[in-house]
Structure formats: C-alpha cells, structure tokens
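Left out: one protein chain. Kept in place: all the others.
Read from first to last, the chains carry the letters A and B; within each, the first residue is number 1.
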Amino acid sequence: MRKLLVPAVFVALAIGVAACGGDDNDSNAAGNAGSGGSSLSGTIRIDGSSTVAPLSEPAAELFMQENPGVTVTVGTSGTGGGFEKFCAGETDISDASREIKEEEAAACKSSGIAYEEVSVANDALTVVVNPQNPVECMTVEQVAQVWGPKSKVSSWSDIDGLEDAPDAELDLYGPGTDSGTFDYFTDAINGEEGAQRTDYNNVGEDDNSTVTGVSGSEGGMGYFGYSFFVENQDSLKALEIDGGDGCVAPTAENTQDGSYTPLGRQLFVYPSDQALQRPEVLAFIEFYIENASAIAEQAGFIGLTDEQVTEAQEKVAGLAG
Amino acid sequence: MAAGDRAPDTARARLAVAGARAGTAATLGRTDRGERARGLIFLALLVLAVTFALTGLGALLVWAGIEGAPRLSLELFTAGPSSLSPETAGYRTAILGTLYVIGGVILLIVPIGVGAAIYLEEYADRRHWWNRFVELNVQNLAGVPSIVYGILGLAFIVRGPASFGFVAAAGSATLALLVLPTVILASREAIRAVPSSVREGALALGATQWQTIRRQVLPAAIPGVLTGVILAVARAIGEAAPLLLVGAVTFVTVDPSFFEGGYSTLPVQIFNYATRPQEVFQVLAAAGVIVMLVVLLAMNSFAIWLRNRYERQFS
Partner (left out) sequence: MAARDVTAFGPRTGATGSRPRLEAVSPRYGEKVVFALLALCAAISVATTTAIVVSLIVPTVGFFGEVPFADFLFGTDWAPTFADATFGVLPIVAGTITVTFWALLVAVPVGLLTAIYLAEYAPPRVRRTIKPVLEVLEGVPTVAIGLFALYFMRPLLEDVLPFLPWQGPFAVGVAGVAVGLMIVPLVSSVSDDAMRAVPGGLREGAYALGASKMKVAGRVVLPAAISGIVAAVVLAASRAIGETMIVLIAAGSTPTLSGPWELTQSVQTMTAFIGTTATGDIATGTITYDTIFAVGALLFAMTLVMNMLAIRLVRRFREVYE
C-alpha cells in the first residue's frame, strides 16, 4: 500500500497545480492577437435552447476574436432549463427557440430580473417529403388533416383535395414533443400548442433521423427547422405551403417578407437587465444583433430584416437604460 | 490396515468399491469420448462468446474510425472548439474538462467507495437493520438513471447546501455519486473473497481490526477494487446527460479549472455535434469518439498495470 502512496500524492498534487494554474493561460481558439485596443474583460454565461446554440456560438467566437479579454461560454440545457437558470440569476443571456412562458415570466419577476426578447434569426419550419413524391404544395388545412390530434388519415390518397397524391402509406416523423419546433408547428397548423396526433415516429432530439426516415420511405413526411433542410436538399423535398395566399416555398426571402406563413418563426435571446449593466455583455449583444444575419446564414438559418434589427437594437437600448 | 493391503475380496467389498466408483464417475467422471466432445463444444461456445464481444467492440471502433478519419490530426487534441470553422476545430478544452472532472471523481470514489465497502464487510453487524438498510441503499442507487443524479446535483451540489456553482468540481461530485455504488459493490465482492483464515491469522497474532484490514485484507482485495474503479471511471467518462443539467457547457474556449469558470467534457461536445445537420459536424463528432477512446485508454492503462501488479503478487 505504501508504494501506492507516493504516486497517488504526486498525481493529486499534479491535478491541484494544474487546477490552480489553469486560469493563467487563456488560449483562444483562433489565437487572434490582432484586433487591438479592446479593453473589455469578464465572463458571459449563455445557456438555453440547443437550436439557438449554433447561432450563439459563432457570435461568441467572433466577439472573442475582437475582444480577447472576454470569455463567453454557451450551454444547451434546453429552453426551459435555460430560463430556469436565467431567472435564478445564474446566466446572463438565455437562448430560446420559443417565447418565454407565463410560469417562467413569473419566476423571473419574483427574483427581480427584467429581460427583453431579442430576435436573432428567422427560421422556416419546413415540411419535407420523399423526393419521389409528386405532391408539390399543401394547404394548411390539408397539413392539419394529416397532423391533427384526432386524425386517422393513414395514406396519402385519403387527404382531401390533394392533387397528384401518391399511392402510399403515410409515414410520419416529428420532432420531440418537448421542443420549441413541436410547439410552434402544432400551434400554427392545428391551432393549439401541443395538439397533434400521437401515432407517428417521434425522433426526439435527433432531427437527422427525420432525414433518414423520410428519405428512405416513399410515403414519408416530416417537419423540422430550415437548417436541416438546407443541409439535406439532395435527399429531401420541401413542400410549398398555402397559408391562404397561394403556395409559398420555404426560402429565405419568403420567410423574411412574411409570405411563408404560418410556418415562419423567430429565434430569440433574452438578456437580463442586470447583465446589460456590464459593458462586455452590452457590447456582445450589440455585436450579436449587428452581425446576426451573417451568422444566421452561416449556420443555415435565415437572417434578420432591417426592421427586425432596428427593433432589436431599440429593445436592448431600452433595457440597458 | 497397513498401506498396500488390498481390501478383502468379499462380495460386500466388491459392491462397495463398485458403488464408490459409480458415484464418483457419475458426478466427476473421467473423461470419455462423449465427454471430450462436449468439452470441445463448450470451449467453442466460450470462444464464440468472447469473439462476439470483441467483434462488437471492434466494429464500434472501426465504425468510429472510418467516420472520423477525415478529421484525425494532432489539431484535434490541441485546438479549441469552433462553430465558425469546424474544419479546424478541436477538443482541447473538452479533453481538459474531462480529465479534471474524472480526476475529481477518482479522488472521491476511491476513499469513500473502499471505505464504505470495508465498513459493510468488516465492521457492520448485519443483524442491525440500519446496516441492512445501507446495503439495500447502495444496491438500489446503482440503478438510478444518470439524469436523476443530474437533478440531484443541480439541487444540492450546484445550488443548495454545497453551492459550488456551475464548476467542474460540481460535475465531479455529481458523477462521483453516480458511480459510487459500482465501486462499493465491486470492492465488497473483492473484500469478501479474501479468505477469513488471513483475517483470523492476523487477529490471532494480535493485530487490531484496522491493522488487519489495512495490511492483509486490502492488499489482497486490490485487484477487485481496481476493477470496480475502472468500470466506474469508464461509466463516468461517457456520461453527458447529468453534466448538462449540472452546468457543463457545450462551448468554452478557455482552459478549465477546478473551482471556477465554465467547463465542457467530451461526451457533451460529441452529443452536441452529432445532433447538428451539417455533415462536417457529424464527422467531427465521430472524430471526438476516437479522442475519447484515446483518453480512456490512457487512464485505463495505468489502472490495469496496477491491477496486474497486485494480481501477480497475491495470487
């Protein structure tokens, strides 16, 4: 046993030294020592939706390149988990793929945290089918026929008024029922959040499985965020949606000008008033909004319109006081 | 009867001998042809089982290797994470985070786990209900899903009484609680397996109970204890869900430290990348699996070398 003692103490010491010495070396990813003159420093904690994280992370990276003294960390506990930490004062900014709910707003109120809902990107919820499927466009009512809570439709030919319907069984794929995507889709199509049939393939967290499923199944149909369609355009077909004014395809332009309804949505970050008192957080949020469109496109989302940018900037200015 | 005498050649003796022979042959019979065939089949079955397990592992490694091969480079270990340029991103901060968290886990589970096992095997009187309760507890905790430990860690370690905050130490403590039952159970088996003649001999020579344990029982039990530690570390290193709840972030570019600042671990990063649509992230995730295996092998080799040494000494 004695022989173990020496190496064990050594290992413990080594870990201890490394732990204490750890904060001395800040090595940034890109190692960009260039952009000089920035005197901002501090740590910014972001947490929340894993859908918005692909936006917050590049924003953080770019910001850190210009401000090497600032450390930004991004977590993905989910929109709900993010708000819980946010309203407990443990994070500075909350990523959200949906609007804050009443219970969460009440929690923030009772801990005295004020916030603003800042849009950082647009997203088009895309309905996808197998590329062999001849259907090009569906109306909202037809989609609701398929996905509605009482729906018993089991094959494509059962859908009322659908031209060129293939002679195939419906094979449905949907995202996890705890996700903002699910909430938004059900609200937009079926009129109530959470109202949807239950006999479909629930892919949970992994929208990539919707891709696998729909592309491998003749009667497949699924829905997810725009970035998943963009990445898989070769193996999937996006349906045009008729929200009352004709068939509209899910593209960046159509989402930004609002014609892709009702499935166009926004993605948000929620900064707190306390956090915005710190110069580095304020600078980061302003940076984020300014560069939001570039970041969004790089991540597969849809950028903000000029009006949205202005509105966001005004909100931030108002909250920062 | 003197040695070398033969048994009297009576019918009774003959019957007795035949009966004894038959009895022995029935239970522990000598090898005959059918027996050997069965033995070979059994051996084949054994080898098949081992091959199945090894093939499964091999397929997994090969699959990860093939998927992640395009990204394999030294950069994977030295560069920090990057969403902007995933082609050059690496796992450095995640590797360090994993090492810190797991280091903390080991520091916690070895003394506490072995201590609890010693208490349960050597000191606890099973007639007392509270000792039986502790036993049941330990066994039950082994089956609690990891995410429940995440909830526990968030409520009691990050916030609540311990109030560590979202730091690596909190992650260590949460994971330590998760794998502690594994260490305790394996250590108990190891300690139980030490023959009581060893203990009784030491006690008879005047050693106190603790001296007996420290100098005789524990050293003999070390290989089993190490197995438990190895299995526990293997489990802890692969956990993502509880750490997500307890504050591991998926993006941090600064090297972590134990008691302050954000940290990330390899499984958390890999899971994050795997659920992204872009192909380049999928490949990065697979490459991350390879990185994880390298780290795990490094950690395990030390423990296994240690276990082999102690096995040789005491078997």
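In this text, a residue touches a chain if its C-beta (ideal position, glycine included) is under 8 Å from a C-beta of that chain, and two chains touch if they have at least 3 such contacts.
Small disclaimer: the values here were computed from a predicted structure and weren't measured.
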Q) If the hidden chain were put back, which of A:Gln196, A:Thr255 or A:Gln308 would touch it? A) A:Gln196
Q: May I ask which residue of B:Ser83, B:Thr182 or B:Ser264 touches the chain that does not appear here?
A: B:Thr182
Q) Hey, which chain B residues sit against the chain that's not shown? A) 24, 27-31, 35-36, 38-39, 42-43, 45-50, 52-54, 56-57, 59-60, 63-64, 111-113, 115-116, 118-120, 123-124, 133-152, 155-156, 177, 180-182, 184-186, 188-190, 192-193, 195-197, 206, 208-210, 223-224, 227, 230-231, 233-235, 237-241, 244-245, 266-267, 270-271, 274, 285-286, 289, 292-293, 296-297, 300-301, 304, 308, 315
(Q) Applying the definition given at the start, please give the residues of chain A touching the unseen chain. (A) 49-50, 76-81, 83-84, 96-98, 101, 103-104, 107, 149, 171, 173, 176-180, 182-183, 186, 192-196, 198, 200-206, 209, 212-213, 216-217
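Quick note on the criterion: only the chains that are shown with their structure count from here on.
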Q) With chain centres defined as C-alpha means, what is the inter-centre distance between chain A and chain B in Å? A) 37
Q: Note which residues of chain A are touching chain B in the complex, please.
A: 1, 4, 11-12, 15, 18-20, 22-23, 25-30, 43, 45, 47, 50, 53-54, 56-58, 60-62, 64, 71-77, 81, 88, 90, 205-208, 211, 227-228, 230-232, 298-300
Q | Sites on chain B touched by chain A in the complex | A | 79-85, 89, 92, 96, 100, 103-104, 107, 159, 165-166, 214-215, 218-219, 244-245, 247-262, 272, 274-279, 282, 306
